[in-house]
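First the structure, in the form of structure tokens, and then the observations on it.
Yeah, one chain of the complex is gone here, protein chain that is, but the others are all in their spots.
And now, chain A:
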């Protein structure tokens, strides 16, 4: 069942011996010990497990790890600069205190980063659309929207 699979995560290549059908999320969390992407539904409905796949925000909870070969995956961890400085989106979430429990924060930050790469000046409707896949039960979306607006300002 197991096979060698090579994936590139946060700029580093990893050769892993895994069941190639394993959803990417489990490999990121358990083999690579990353905490950013989170298990929320395993159904691609809630966005807790978002990662950037070649710069596009995608859920990682169903996609088999073998299909990720040759693609560049970035997780929440990979957004922080090597010197430890936060990405402007991460920093904006801290400044706006855009979290309560924080479980959705990974999906929100990843989605916002992808959005701001594609659209440097999103209006509020575009921000809402960009965050639509990510559920937040604490209901901090108004703060998240403010954080994305702030980050957009910083990035310009």
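Observations on the structure shown:
In this section, a residue touches a chain if its C-beta (ideal position, glycine included) is under 8 Å from a C-beta of that chain, and two chains touch if they have at least 3 such contacts; residues count from 1.
The criterion applied here is as follows: contacts and distances are computed from a predicted model.
The listed choices are "Na+/H+ antiporter subunit G", "Carbon starvation protein A", "CO/xanthine dehydrogenase Mo-binding subunit" or "Anaphase-promoting complex subunit 4 WD40 domain-containing protein"; the UniProt protein name belonging to the chain that is not shown reads "CO/xanthine dehydrogenase Mo-binding subunit". Mapped onto chain A, contacts with the missing chain fall at residues 1, 19, 22-23, 26, 29-30, 33-36, 38-43, 45-46, 48, 75-77, 80, 86, 90-91, 93-95, 97-106, 109, 127-129, 131-132, 134-145.
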